[in-house]
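Could you have a look at this structure, given as structure tokens, before my questions?
Let's turn to chain A:
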Amino acid sequence: MTDVAEGSATGVDQAQRAADTRGHVPGEASMWFFVIGDLLIFGVYFVGYMYFRGQNHQLFLASQARLNVDIGAINTVVLLTSSLFVALGTAAARAGNIAAGLRGFWIGLAFGAAFPLLKMFEWIPEITAGLTPGTNLFFMYYYVMTGMHLCHVALGLVILCFVIRNLKTSIPPKISFIETGATYWHMVDVLWLVLFALLYLMR
Partner candidate 1 sequence: MTSLIRNPLTIVWALLTTVTVASSLIAIDGGASHQINTTVTTVVLLIAAFKAHMVIRHFMEVRHAPVWLKATTSGWVLGLFALLLGFYFAAL
Partner candidate 2 sequence: MNTRGQRILLWTAPPAVALFVLAYLVFPVFSPPLSPTLTPDQVAAFFRGNVTGILGVAILCNLIACSLVPLFAVTAVQISRAATSSPVLTYAYVICVGVGTTAFILADYCWGMAAFRPDRDPQLTSLLNDMAWFFFIAPVGTIMVQNLCFALSVYLDDRPDPIFPRWVAHFNVATVALLAPSAFSILYKSGPLAWNGPLSFTLRLTTFAVYIAVMFWALLRAVKQQGDDRVVLA
């Protein structure tokens, strides 16, 4: 993964200051292709959920009542905090403060790792209570969308580990790769914010 940024890193670094006035694409442009694509794919899922919810409001409301809003809200804050430290770490690394950058990414990784754990505390009681994807359409959406999101979280944690390795081993660190990893992680955050509103909160 670290090799991804190799080619363009130095060039981007030097060009970065000059380009700041016109606007700087954080991370690699090809990664943005992935991020926007992913946002669109999830967008289709969100709109599909809303459409099918409209067909059967009562079923969705009744099923929604069985979710654990507390863990959902805690998870939202956990991801937001993780994103904050990743953003702080990125800014520090860009400013040349490697130690602060590493600290930011480590704390971000720790908060990020708490997300799947909390998810398990949420899912396992639900599954043992008989609420499986086969229960009804709401729970199918619930498990598919949160499951997909969890896959993204897992991939994001792996990417954060590579970013930390990059910060530790390469001097100077490859800023474009760090930004790419951070961008992906924030996208995971954005998707969760929408999921939280759609699955847990709306009435």
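Candidate selection criterion: all candidates are chains of the complex that A comes from, given by their letters.
Methods note: contacts are C-beta pairs under 8 Å (C-beta built on N, C-alpha and C of every residue); 3 or more make two chains touch, one makes a residue touch a chain; residues count from 1.
Keep in mind the model is a prediction, meaning the values are calculated, not measured.
This complex places chain A in touch with one candidate out of 1 or 2, and it is 1.
Residue ranges of chain A in contact with candidate 1, taken from their complex: 20, 22-26, 32, 36, 39-40, 43, 46-47, 50-51, 53-55, 57, 61-62, 64-65, 69, 72-73, 76-77, 80-81, 83-84, 86-88, 90-91, 179, 182-183, 186-187, 189-190, 193-194, 196-198, 200-203.
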